[in-house]
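As you look at this complex, bear in mind that one protein chain is not there, while each of the others sits in place.
Chains: A, B and C, in written order; residue numbering restarts at 1 for each.
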Amino acid sequence: MKAKYFEPFRTLAVILIALVIAFVIISLVSDRPLETILIFLWEPLATKGHIGNLIEMAIPLMFTGLSVSLLFRANLFNLGAEGIFYFSGVVAAAIAIHASLNGFLHPIAAIAAGSVVGALLSAIPGILKAKWNANELVTSLMFNNILFGVGLYILNYQLRDAKAFSSASYKFEPTALLSRIWPGTRVHAGLIIVLVMIVAAHVFLYKTKWGYELRMTGANRAFAGYSGIRTARVIILTHLIAGFIAGMGGSVEVLGMYTRFNWVSLPGYGLDGALVAMLAKNNPLSVIGAALFLSYIRNGADLMARLSDVPSEMISIVQAIIILLLSAEQFLKFWKNRMLLKEARKHG
Amino acid sequence: GGNASESADSGGASSPAESGKKTKVVLLVPGNLGDKSFFDAANRGMDLLKEQLGAETKVIEMGTDKTKWEPTVNDIASQDWDFILSGGADITEVFNAAAEAYPDKKFIDYDTENPEVPDNVYAMSYATNEVSFLAGAVAALTTKSSMPQANPDNVIGFLGGMDIPGINTFLVGYIEGAKYVDPDVKVAVSYAGSFSDPAKGKELSLVEYNSGVDVIFNVAGGTGLGVFDAAKEKKQYAIGVDSDQAMLMKDSDSEKANLIVTSAIKKIDTAILGAVKKGQEGTLPYGTLERMGFEQDGVGLADNEIYKSVFPADLQAKIEDIKKKLAAKEITVTDASAMETSKVEEIRNSVKP
Amino acid sequence: MDSLWSVIWSTDFAFSILRVTTPILFAALGALISNRAGIINIGLEGIMLVAALTGVVTSAYTHSAWVGLLCAVLSGVMIAGILAFFTLQFKTHIILGGIAINMFASGGTVFFLYLLSGDKGASSSLQSKVLPNVDIPLLKDVPVLGPILSGHNVLTYASIAAVFAVYYMMKRTPLGLRIRSVGENPHAAQSVGVSVVRTQYTALLLSGLLAGLGGAYMSMGYLSLFTRDMTAGRGWIAIAAESMGRSTTVGTTLTSFLFGAANALANALTVLKIPSELIATFPYAATVIGLLVYAIGESRKRKKAAVKPNEG
Partner (left out) sequence: MSGALLEMRDVTKVYPNGVMANYKVRFSLREGEIHAIVGENGAGKSTLMKMMFGMEEPSEGEILLRGEKVKLASPQDAIDRGIGMVHQHFMLVPSFTVAENMVLGMEPKKGLGIHFAEAVRMTEEMSRKYNLAVDPKAKVENLTVGMKQKVEILKALLRGAKILILDEPTAVLTPQETEELFRELRLLKDQGHTIVFISHKLKEVKAICDRITIMRAGRSEDAFRTADVTEQEISRLMVGRDVVLKYDKEKREAGETILAVRGFSLAGSAGSRLLSDVGFTVRAGEIVGIAGVEGNGQTPLVEALTGSLAGTAVGGSVTVKGADILRADIRAIRKHGVSYIPEDRMRQGAAGEASIADNLISTQYASGKLGGGMFMNGGKIERLAASLIEAFDVRCSGPKQPIGMLSGGNMQKVVVARECSTEPDLLIAEQPTRGVDIGAAQFIHRKLIELRDRGCAILLVSADLNEILELSDKLLVLYEGRVTAYFEEPSAVGEEELGLYMLGINRQDPEQIGRAVHR
């Protein structure tokens, strides 16, 4: 085997090993372990509806994964996508409820508002970092809680429909909802939006001057500054873009999957986005695969819990093992080294 | 996530009962079990179905990600179940939509306030405001009583998980009940902002106790468990919620249990049992929302041994009296489930110490 | 307003700051040790959660709070060991590893609680033990100071002791020197025979130990039970505190107390007529402002230093 085939081979081996471990754990609690694990593996792809579920869940993961990967690319350890996703959802919901526009402009206006608010909010940690070197991890973690509190306040005091008997907003105007693009599933136009954003981010990162500045600032800020790149501006710009994308994600999720806004806790997509970004090695295009993969194992887990006798919490153990092993770069490396030596000898 | 605990009933799968086929019931939990509140109570109802009706049951936890509820409900509706159960304000819309899509299936919404009920759905609501009214009366009587830990201050406390309608229904009933026995009573209210942070629950309770409160009513899920820790530390009283929380703790920590004067119980488990039973008999009034009050035994105060020994007998009599008046509709209690947030705030502020 | 002042100017309030700070301080010290060794451990939240459950379960089965504490700490060390194994041996990215540990802990604790007690939410059916509160003999009778400083849980005192221990360890012991060298210049450490991997293992295990103490405090000191996700973000707060404290023992301790005080104050603010959603944001807003004031001060200082002397 050639060394360059090592990565796919390792990935395959890792997945197999993770599955064996998962199987062993499942055997401990399940009477029919084989059947159970087959549900986990196959059921998410078994019906059109389930494939739809897999894709619709991947959409927010792609948004936050893309947002976080840009930040990580610029060497900014910012986990603020979580709060922005939530708050922009509130903003989009407000427009979806209160504005009256036609079916084409309405979602655009709501998403644009959510995205812009996301960008502006995200710029705050960016400016603090760029101007005063305030640690962006701290500010972003704090902002998550602040945005959640303020968002929830707006929901309860401004948007709440008392007739929903819960913390849910008024119903969105039907014109604001994103249209379904795959009949028989709930896959909505957000998929197209996110794919366009991913391609745009790819072009931005690798084909434009700003993207180049971002990559160099991330790779070595002293080098970028020495070369004449205004790194403070790059940091702010990166935050703006990342916030824009995260905000767009929150808005799209709200308009694509809901008819009212009713999140009373942070939805968790921010940290998941960090997971997706890391799995994608901060590459925009790879975010698609990473998000689909995460969505696949989560949907598999849900279905396993639904259709078998395994409690759902067990799944988080299996997920953790898969993630740990999948990113274990050194795992099976000795093998690669052997292959490299063999090849080198042949050429040497 | 979604848990499934499938039960093979004790009778054995191969020996069909007289009806020829076991009743198949599925419970869809819009959240996770372990809330010590209505999800757990519904789960206990499923156990009752299994034990008393010999039903084949399954419980699915749908988790907190609301986007997953619709596909799960639809998936289940397309399967072969005799009764599909779920409950909670958030799920009702999804649930009713599924019911309309599957008109030949039977659905039971065990906890909703929504009066629009499709023809194949039976819906229940609980007079939580009324039982909270009683809890408020107990609290207001406690704080002025000669009970050993009661202080002269005329302030009672409330700890909510979040400032949301489901919680404020309890709050408003509680305040009205307290004011019914003593118009001058003050109510300290705090919300933890979370249903899973007992440490925060404890801190907020301590602040309340330290400011002169001597009894706190908790409606906060896991967070509320911190109230009892604070009560034990401060040797003050508490009131439980949803299930008889004193009895739950009696074996593991009797000192704590003895400070829980009573609990405001929502009897979801027996309500579910009753509904399915009627369903089997064919007497369930589909298409209606039934309110489970004291008469229907849908709600009630826990009158356990602790209540009987700790809460003075003359005060118990007063509570009994109020309960009768409530049942006879001589007293009406505001239902805050559809109240504007600002209105709730107004009520809250009017009794702030 | 009066009621707010009466709450804040009470010894109870000062007492509560120490109580609220304890778990954050433990975890922040844990974050500090691993960070100084060059590895950012974001799995603290999960480690605390696992330790909290372990303490409750083992103390219930052995009827000893101390055995429970020991097991809780060991479980923290074990989880940190798993994280270390993957990140140091297999080179799993430390951030991913931390996320995986948190994921594992959040579901795994509920799963094991369910297996052990049939309950998914709380451990209230287990007769778990709590660690004692300690009255300090002379101090407890001193007015004002006594009620504030005496009568805390034994682990609160342990957390203060841990501050001194960590300070001494980092500054004065061979291990501390090696941890700092590995974090600052791993090649330098390696070149003199200090094993980078072994040192990082030690640092991660120590951070697991401290987070384990924090977890044990949550379920066996602060509270007397375990509930699902009961750490409620304290691990993340600790990471922020460590980061804001610029990875120094003194700074981290101060910022942990700042968080504790802001939280205690937020709890006291509930007596005001402010919507609870907004009160909940107070500790975080206070932190951002604190960080900002500090950061601006620092950058002013730097600029001044560069501009001040006008003649040679």
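The rule we apply is simple: contacts are C-beta pairs under 8 Å (C-beta built on N, C-alpha and C of every residue); 3 or more make two chains touch, one makes a residue touch a chain.
What you see is a predicted model; the values in this text were computed from it and never measured.
Looking at the complete complex, one finds that the omitted chain is in touch with A, C. Checked against the hidden chain, the listed residues C:T11, C:S125, C:Q190 or C:S299 yield one contact partner: C:Q190. In the full complex, chain C touches the hidden chain at residues 168, 172-174, 177-178, 180-181, 184-185, 187-195, 305-312. Although one chain is not shown, part of chain A still touches it, namely residues 3, 206-210, 212, 215-216, 219-220, 222-230, 333, 336-337, 340-341, 343-345, 347-348.
Here is the rule we go by: only the chains that are shown with their structure count from here on.
For the pair chain A and chain C, chains touching both partners: B.
With each centre defined as the average position of its C-alpha atoms, the distance from chain A to chain C rounds to 28 Å. Work out the mean CA point of chain A and of chain B, and you get 36 Å between them. Taken residue by residue, chain C touches two or more other chains at 107, 110, 114, 120, 275, 277, 280, whereas all remaining positions touch fewer. Residue positions of chain B touching 2 or more other chains, listed in rising order: 1, 3, 32, 162-163, 193-194.
Listing the residues of chain C that touch chain A in their complex gives 86, 89-93, 95-97, 99-101, 103-104, 106-108, 110-111, 114-115, 120, 233, 236-237, 239-240, 243-244, 275, 277-278, 280-281, 283-285, 287-288, 291-292, 295-296, 298-299.
Residues of chain B that touch chain A in their complex: 1-6, 32, 60-61, 63-68, 70-72, 74-75, 88-90, 92-93, 112-114, 162-166, 193-194, 337-342. By the touch criterion given at the top, residues 3, 6-7, 10, 12, 16, 19-20, 23, 107, 110, 114, 119-122, 124-128, 218, 222-225, 227-230, 232, 263-264, 267-268, 270-271, 273, 275-277, 280 of chain C touch chain B in their complex.
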